[in-house]
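The other protein chains are all here in position, but one chain of the complex has been omitted.
Showing chain A:
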Amino acid sequence: MLKIIARRVLVAIPTLFLVSLIVFGLQKLLPGDPLLTMAGEERNPEIIEFLREKYHLNDPFYLQYLYWLRDVLTGDFGNSLRTGVPVSTLIAQKLPVTIQLAVMAMILALLIGIPTGIMSAVKKGKAADYVANAVALSGVSIPNFWLGIIMIMIVSVQWRLLPASGYVPLTEDPVQSIRTMLMPSFVLATALAAYLMRHTRSAMLGVLSSDYIRTARAKGLLPRVVVLKHALRNALMPIITLTTLLFGELLAGAVLTEQVFTIPGFGKLMVDAVFTRDYAVVQGVVLCTAAGFILMNLLADILYILINPRLRHPQ
């Protein structure tokens, strides 16, 4: 187990390096000059020159990258070109928000997706299956930003049940924090739940038609025990893969949902940074989400081992 983790961490280093290089390169390909944004509406040429020197933007591409790399290796992610705030502070501010949103959305998605998937597999071809499929299809097809705005209109403006947008830290007021995050995580969860439902359904269908399930049924076990204890455990592998991958994606930020509900997470930070050509912020955030994604993959591997005893003793 430790060996697997160690190997994974070692593999992560060149991956992160490559990611940072690609993102750095892509940013340089973008048209637009960060200094035109930074120098203000007046665009004073003197100040543009000063800033260009200060941020090494006159230097060739590889030198700029090396400057950045040197700072990162000493733990300095640089400052936001737009607000002067250190990138590490920004990440520390946004990370809890993004994680909270991701966790709440994932929990909701699992709570909705897996039971409906199981039900739909068990009741295959019946009315319940068709209804669940139709709902899943709309979950995937309805755009998040549209659903978000409609929910704000109904739940917040008409019924006044939940706050329309914003973010309250969990440490400040846990109840209010969960209330503000409820709608956005639900909106995010709709699509995720639909994926999970479809995958659970097909995995369960595969398992339910296998021989050992027929044997279990023949033994006279309760249908509930057959489905939940015998079948589900074996159907879990693809679901875990999907869940961890989806969670990794959530950690990269949910741009549209964050925008609609004005949640200060990674997605919004990143999009704003791209629009203002805030290179340091884009680099820092991408590095951080890439690390998150790698971590999620590692988690998936560990979970496989926990669920499937055959993997515990690799030959």
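Going forward, a contact is a pair of C-beta atoms (placed from the backbone, for glycine too) under 8 Å apart; a residue touches a chain by one contact, two chains touch by 3 or more; residues count from 1.
The criterion applied here is as follows: contacts and distances are computed from a predicted model.
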Omitted chain per UniProt, picking from "ABC transporter substrate-binding protein", "P-II family nitrogen regulator", "Pup--protein ligase" or "DyP dimeric alpha+beta barrel domain-containing protein", is "ABC transporter substrate-binding protein"
In the whole complex, of A:Q64, A:S156, A:N234 or A:N308, the residue touching the missing chain would be A:S156
Given A:G40, A:P143, A:P174 or A:P223, the residue that touches the chain left out of view is A:G40
Had the left-out chain been drawn, it would touch chain A at residues 30-34, 36-47, 50-51, 54, 80, 82-85, 90, 93, 149, 152-153, 156-157, 160, 163-167, 259-262, 264, 268-269, 272, 275-277
